[in-house]
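Note that one protein chain is taken out, while the other chains of the complex remain in position.
Here is chain A:
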Amino acid sequence: MLATPVDAKRSSRKIHARATEYLQNYDTDLTDSQRTVREAISKICAKYPDEYWRKLDESKEFPTDLHRSLADNGWLGICMPQEYGGSELGISEAAVMMQTISESGGGMTAASSVHMNIFGLEPVVKFGTAEQKARWLKPLIAGKERACFGVTEPNTGLDTLRLQSQAKKDGDSYLLTGQKIWISTAQNAQKILILVRTTPLSEVTKPSHGLSLFYTDLDPSAVQITEIPKMGRAAVDTNSLFFENWRVPASDLVGRENDGFKTILHGMNAERILIAAEALGLGYAALRRAALYASDRTVFGRPIGMNQGIQHPLAESWMQLEAARLMIYHAARMYDAGYTAGEYANAAKYLAAEAAFQACERAVMTHGGMGYAREYHVERYLREVLIPRIAPVSREMICNYIGERVLGLPKSF
């Protein structure tokens, strides 16, 4: 029995999912729970259309109402343990959530407003004490506290092991001194997950040793938070942080002292998968707008989408986005099944960001002059899609990783 009647019926449906439908939900590879997530998130996000995001991009207001709506409906706890109010779903579901939020037109602005709160506290889930989890996860899931993430420093970039910010033990607290950069949402966050050095590099046997992770109140009276004006995603702030002798209670140390690097590695692959999904969503949003515009806009007596010069680049973009999508959800499945999946998480991030960038750029070009006008939204997409190309790790570092780990080539840096 190869072809049951059901199969015959399925095969008669030629196209599974049209890229022109707003947040279509027919991808055949989605599981039931992924489909449910997609549908429920679509419903919430449909209340925040492109025009909403364009306005926020101009007024630079933080999208607190989307954050609230997602928190009130339990979405911030999607990956969190049930005993603290979470739903304990996997990265496979969280990726669908983030893709959908971004794809709704909210792009990286919408995604970044919740991103850190979805999976950023994984080190706490894995290494925090029961007391810490109750103290930190509950308000985070309820949306009462927002968290930001402080690792990168201006003088070290991706060379995380050489970061210079320090913490000195002082009684039952630590004194933190140093600086951080590219700290998203710090203006709007009450908490920060921050990595600092507790043992000088000269005194450790392994460079990965001697760092410690804290999750603590981001106290604006102790930390100078300065916003960095930037290209896109104006509504979600990005900052540099300066602090000197900032007193942090020892009870806010996550995991063991000097083990911070190992602690923070937990969640990095998951984060890449989520960023990839966010990029992917933006790519589909751009492609959708481009395709709709190309079939609508008439020049020389015919829709411009009739021209292969317009049509083919968009067709190619769909193939590339779809290939990236399959890679993302493969990486997510592996992660959820307990594999480290670093090569797939990195590759998914790389492919999705590049495909999305290309889709956004082509969407602008398809719109011609209109693409440069804010009214058509695609220029906003293009400004935002640079973020997942750069962060949280560059394309070059991903190639280094694949070159060294998968291809067995000598380390190049």
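To be clear about the criterion, a contact is a pair of C-beta atoms (placed from the backbone, for glycine too) under 8 Å apart; a residue touches a chain by one contact, two chains touch by 3 or more; residues count from 1.
What we mean here is this: contacts and distances are computed from a predicted model.
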Complex member absent from the view - protein name from UniProt, among "Nuclear pore complex protein Nup85", "Protein SEC13 homolog", "37S ribosomal protein S25, mitochondrial" or "Probable electron transfer flavoprotein subunit beta": "Probable electron transfer flavoprotein subunit beta"
Sole contact to the chain not displayed, among A:I15, A:A130 or A:L407: A:I15
Which residue of A:N73, A:N155, A:T226 or A:T298 touches the chain not shown here: A:N73
Sites on chain A contacted by the missing partner chain, in the whole complex: 13, 15-16, 21-22, 24-26, 36-37, 39-40, 43-44, 46, 69, 72-75, 77-78, 85, 87, 89
